[in-house]
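Report on one structure; see the data block that follows.
Note that this complex is displayed minus one protein chain, with the remaining chains in position.
Coming up: subunit A.
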Amino acid sequence: MIHFTLITTIIGFMLAVQFQTIRQPVVRDTRDIWELRKDLKQEQELQHRLLLEIRDYEEKLHSYEKKQSTSKETVLQETVNELKQEAGLTEAKGAGLVLTIEPFYPDNYVGPITETVSPELLKRLVNELNMYGAKEIAIANERIINTTAIRDVNGVTKVNNRKLTSLPIEVKVIADDVQSLYSHLQVSNILDDFIIENLQLTVSKPMSTVILPPYEGQVRVKYMKAVKAEKEEN
């Protein structure tokens, strides 16, 4: 009998739980217009209070920001921004050149048609540009940073792990001394190297503003660690 009782208790419990789960709470809204108005007023007051709170917090935030701008952190923030700029994580703007790579075929040309630029040629171009004092380079809107890989993946040239767009390709360069870069490029062998691969490299006249996109990937720092200062300097 004890066991029966135990089992029936469990069944009762389960039934009650199931019953409560199934039963939807049916609460009809029976408020009349005056009660509704009262509730509405209450809610409006609540909203007003919340808005006041938000304003208060915003003011606080503002004051904190003001304080921050005069503190040590600003200097650090500036440094971080500078480093980001150097690493190529920000948009770069400045005087520079735009080089255009286009397919080039002589009139009597018979042979394979190149649809992409080989990574070797691109690397050579980047080296050449760096040699002549280029500060920032972007190939087909892919910013070249220190760890950029230009490589061939199954016949497709990839820069920063992204496929190059089809020809023509624009290479944007920013330099401190644009005129010297321009002159160097004019007499450089690199134009001939492009012609050999049936590509024509056109160098634009020096421009006052060239805009380079930021590097979009994640920069992985594998072999560097932050040094923990033993004593905090004040």
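In this text, contacts are C-beta pairs under 8 Å (C-beta built on N, C-alpha and C of every residue); 3 or more make two chains touch, one makes a residue touch a chain; residues count from 1.
By definition in this document, contacts and distances are computed from a predicted model.
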Record-based protein name (UniProt) of the chain missing from this complex, from "Alanine/glycine:cation symporter family protein", "Small basic protein", "Xanthine dehydrogenase YagR molybdenum-binding subunit" or "Nitrite reductase large subunit": "Small basic protein"
Hidden-chain contact residue, picked from the options A:11, A:40 or A:83: A:11
Residue among A:21, A:70, A:154 or A:186 that touches the chain left out of view: A:21
Missing-partner contacts on subunit A, residue numbers: 1-22
